[in-house]
Every structure is written in C-alpha cells, then in structure tokens.
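Up next is chain A:
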Amino acid sequence: MAEKILMKGNEALAEAAIMAGCRHYFGYPITPQTEVAAYMSRRMPKIGGTFLQAESEIAAINMVIGAAAAGKRAMTSSSSPGISLKSEGISYMAGCDLPALIVNVQRGGPGLGGIQPSQSDYFQATRGGGHGDYHLLVLAPSSVQEMADLVFKGFDLAEKYRMPCMLLADGTMGQMMEPVELSERAGESAAKPWALTGTEGKRRPNIINSLALEPQELEKWNEDRFKRYDIVRENEQMSESYRMEDAEICVVAFGIAARVSQNAVDAARAKGIRAGMLRPITLWPFPEKALKAAADQCKAFVSVELNMGQMIEDVRLAIECKRPVSLCCRTGGMIPSPDEVLSVIERAAEGGK
Partner candidate 1 sequence: MAKVTFEKDLCKGCGLCIAACPKKILSLSTDEINQKGHHPAQIDDQSKCIACAFCATMCPDCVITVEK
Partner candidate 2 sequence: MMVFEKPKALTNAPLHYCPGCTHGIIHRLVAEAIDSLDIAGRTIGVASVGCSVFAYNYFNCDMVQAAHGRAPAVATGVKRADPSKIVFTYQGDGDLASIGTAETVHSAARGENITIIFVNNAIYGMTGGQMAPTSLPGQVTQTSPYGRDVNTVGYPVRICELLATLDGTGYVERVAVNNVKNVRNAKRAIEKAFRNQVEGKGFSLIEVLSTCPTNWGKTPEGALEWLDQNMIPYYPLGVYKDKFSEEAAK
C-alpha cells in the first residue's frame, strides 16, 4: 500500500493524471487551478511528456483535440471563464467522439466573477456547455483523494465511451490540502482503431470529423451517440449515501457542499431529525436511480449548492417532483455553514420550505 502524503487537490489530480498514463497536458493560467499547470510544467519534461502553455484556452483545448485524435491520453485544466472559452472545442470533441479529460476548478461567475470557490458551472457542465446535442461525463470530487481517484476513472470512462470527461471541482477542492494515497494504476485503455496514427500504406485513411451536411446523416450520428449515452446512464451513475438507512430528510450535495452538509446531517440527527445525505459523484449521468429510491423513503429533500440553485432542477426531475425540494445555497464564492444547512433541514422536517 502506498504511503499517504499531504497534497493540494490541484497537485494530486495532476500527479494522478501522470500515473494514469497522461503524457500530454495543454493549459493556460487561471486562478484557482494554476497549480495544475505549474505541476505539469515541472513533471512532464522529466518523464518525456508534453507540457505546453498555449496562447489561450481555445488553443489549449484544440491541442488536446489534436493529441486525442492521435490516440493519446490528453488533458487540459482551467477555471470557469476559461471553460467558457474551451466550450467550442469541447463541442467539437463530443462531435468527433474524442476522449479526453477536462478539469474545471470552478470559481464564481458570471463574467469575470471572482476567484473564490463556486459550483455555478453545474448547468454548463451537465448540459454540455457548447453548441449542439451532447453530454460530457461529469465527475464531482469531494476530497483530495477523490480529486486523484476520479482522474483515473475519468480517463477510463472517456476512452470506454469515446466522449470527453469533465472533472468538476471547485476552488476549495483545488486549493485545500489533505493526505492522499497515490498509486500507479493500469488504465483500462481501450483500443483506438480510429486514431490518426498514419496509414503506413496499410489501411484506408482515418478521418476525424464532426461535419455532416446531409441532415439524415447528422441525425443518425446524433442518435447513435445518444444510444451510447443511454448505456452510460444505465451503467455509470455513481453516488455515496450517508446515514440514509432510515432518513426522512434527504440532503443532496456534491463537492465541498457535501462536506459541509455531512456536518449538518450529524447536527440534525443530534436534534432528533432523521436526516441523511446522497452525494452525487457523477453529475452526468445524474444518480437518478438512487434519488428515485430515496423519494420512496424520504418526505423531503434539500439541495445544497454553491450557486443560485442549479442541481435542484435535476433533483426534482429525478424524483419526478414527488416530494418537496428546498434549496440551501450561497454564491459568489461564499460557502454555506453547517448551521445554515441545518436550519433548512429543520424547516423541511417541519414541513415548511
């Protein structure tokens, strides 16, 4: 078993990417994720990998497209405004069925917003962000250990389903330090017969492209892609339950909000309220099955988020509006305190909103 070391979330995810076999990182500085680029710039040259600081986020994501098209494990990282810039390229990746890892260490928005932690890119990430019909795999870590673990998972899933994967962290996850155990893991790297490796005169050219001017053809591409999404929805939902066995009030929270909510659940229990928590680990696919099951058991839900209420829509959809859902949120870089979450749990338990 590997030794535990104290690391920043941003550095843990960077080292995990290297351990997962990623040798191509393209980035652009933006707070609060710049440590990822700094870490990669130190490590990649030592191991024969590529670190390249691009001229923009747009260029960086397109470099990822090039390396991914060539069949390599490639990644980029950024924070909210930078992800908006990358969204064009992410849409092209989805349209070209290219796997890669995109890390978003979110900060407050909209616009230039702030540099403090946020979860306000939930809609952008789970709905795709760019133009067209597509989804990303979206993974939400809530500890430094998970910042690392979900990197391995993310690359594997991206390659298995040939779609881009986003690690949706927040400034707290990126900046905080925790003990983490890192160990090299053999990735389940899928075969890539579609990759641009040169024909060597032995096969027909491979073409990676998202353009189909024939509407019938484009419709077919989209339908085929959504059949794949259905398989992802069926097989890859991930969530964690906390004190849910007999819970009447179900708190739903991810990332740093889940850490705060866990304390609030304990406080509610101490006051005799049977509270529990479901923590989505995959935001897309959203853990609908777990939520649906909870709807049969719980009388009310509380969605805790670092935004004005985005995931709450998916909670309502997942439970088909069978139970009331309250919102506990802070935004702009603010994080709700356990007491704030507790008071919303208490109101929900009393049947109020």
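Methods note: a residue touches a chain if its C-beta (ideal position, glycine included) is under 8 Å from a C-beta of that chain, and two chains touch if they have at least 3 such contacts; residues count from 1.
Picked so that all candidates are chains of the complex that A comes from, given by their letters.
Please read these numbers as outputs of a predicted model, since none were measured by experiment.
S.K.: Could you check which of 1 or 2 is in contact with chain A in this complex?
M.R.: 2
S.K.: In their complex, what parts of chain A are in touch with candidate 2?
M.R.: Touching candidate 2: residues 24, 26, 50, 52, 54-56, 58-60, 62-72, 74, 88-89, 92, 96, 196-202, 205-211 of chain A.
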